[in-house]
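All protein chains but one are shown in place.
Our next item is chain A:
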Amino acid sequence: MNGRREFLRRTLAGGAAVAGTAACPSAHARGNAEIPPEAIGLLFDSTLCIGCKACVAACKAANDLPLDYNSPVDALWDMPLDTTARTYNVIKAWQSGTGTQRNQQTDGYAFMKSSCLHCIDPSCVSACPVSAMTKDPATGIVQYDADACIGCRYCVAACPFGIPKYDYDSPTGRIGKCELCRHLLPEGKYAACAEVCPTGATLFGKVSALKAEAHRRLALQEGAPTTWPRGNLDTADQPAWEGPAPRYVQHVYGEKEVGGTQMLKLAAVPFEQLGHKPLPERSFSSQSETLQHTLYGGLVLPLAVLGVMSWVARRNVKHDDETDSQDAHAGEKRHD
């Protein structure tokens, strides 16, 4: 009876210790990661998008991606309904009622871009066990290295936006996702989707500048004439155009969500209706890493437990060996 009570007591004490460290992670708590000062990204303004999908085609070309048929039976159209390992960017159409009024909630329609948001504190990077998914310290681009990847798909499962995708149809399948055309940056080019966009709905630039531009737009009076930059906001490589301001939903999606993203989005229709779930401001990776480093930081806790266990086991195993080897010998004798 004493033994059982002691067992329960120790189990409870151990449990409380783990629970304590898990619940009060002050020692190794980390908040959301900071954005690199020179981080680059995109501003997508749903109100400007006309659904031409030039960006979808340009993305395919820039990244040298294979065709992605809608259906293997009717292999005619490369128009997947969502991003895949072979399609990094799609434009999704939303409509309600008769779907005739552009950027209106009732009887309206709107377009939304779906591609990597390049989180400031990405879950996929925190999840990846082999550093195949990393965040560039300068540009902040969330980049993928297929040569390092083991294909565990933890990144696919972890991403709150469902962005990294795996190619299940290939024996050597890899993860596919937008990497903000990082291979074009050394050539002085920038994200193909922004470069090709005829209305400036997808705009490339430094995140700080894009954020300022987003807030400028939100402050506009509905119908007030304003200029709409296109292409690269930092270099103004393409001429801007003039037009009236729409009525925006007062929310820059990506400014706060899961610690912020380098892709910012504006819309005239509530984001939830455009397939963008509300997300908390604290990044999931900071929660996961705080817990992990509280338990395993410097291996202090595991080594302490190992020390205690070794000490206790040593005391208890000694006698056990003696009886054990006696038993073994007895057994062998009986064998002979």
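Keep this in mind: a residue touches a chain if its C-beta (ideal position, glycine included) is under 8 Å from a C-beta of that chain, and two chains touch if they have at least 3 such contacts; residues count from 1.
Here is the rule we go by: contacts and distances are computed from a predicted model.
**Q** Looking at UniProt, which of "DNA-binding response regulator", "Arginine/ornithine antiporter ArcD", "Hydrogenase 2 b cytochrome subunit" or "ABC-type multidrug transport system, ATPase component" names the chain we cannot see?
**A** Missing chain, per its UniProt entry: "Hydrogenase 2 b cytochrome subunit".
**Q** For the chain that's not shown, point to the residue among A:60, A:113 or A:165 touching it.
**A** A:165
**Q** Considering the whole complex, which of A:152, A:184, A:209 or A:240 touches the chain not shown?
**A** Within the whole complex, the residue contacting the unshown chain is A:152.
**Q** In the complete complex, the non-displayed chain touches which residues of chain A?
**A** Within chain A, the residues touching the omitted chain are 3-4, 6-8, 10-12, 15, 18-19, 22-23, 25, 82, 84-85, 123, 125-132, 146-154, 156-158, 160, 162, 165-174, 258, 275, 277, 279-280, 284-285, 287-289, 291-293, 295-296, 302, 305-306, 309-310, 312-321, 323-325, 327-328, 330-332.
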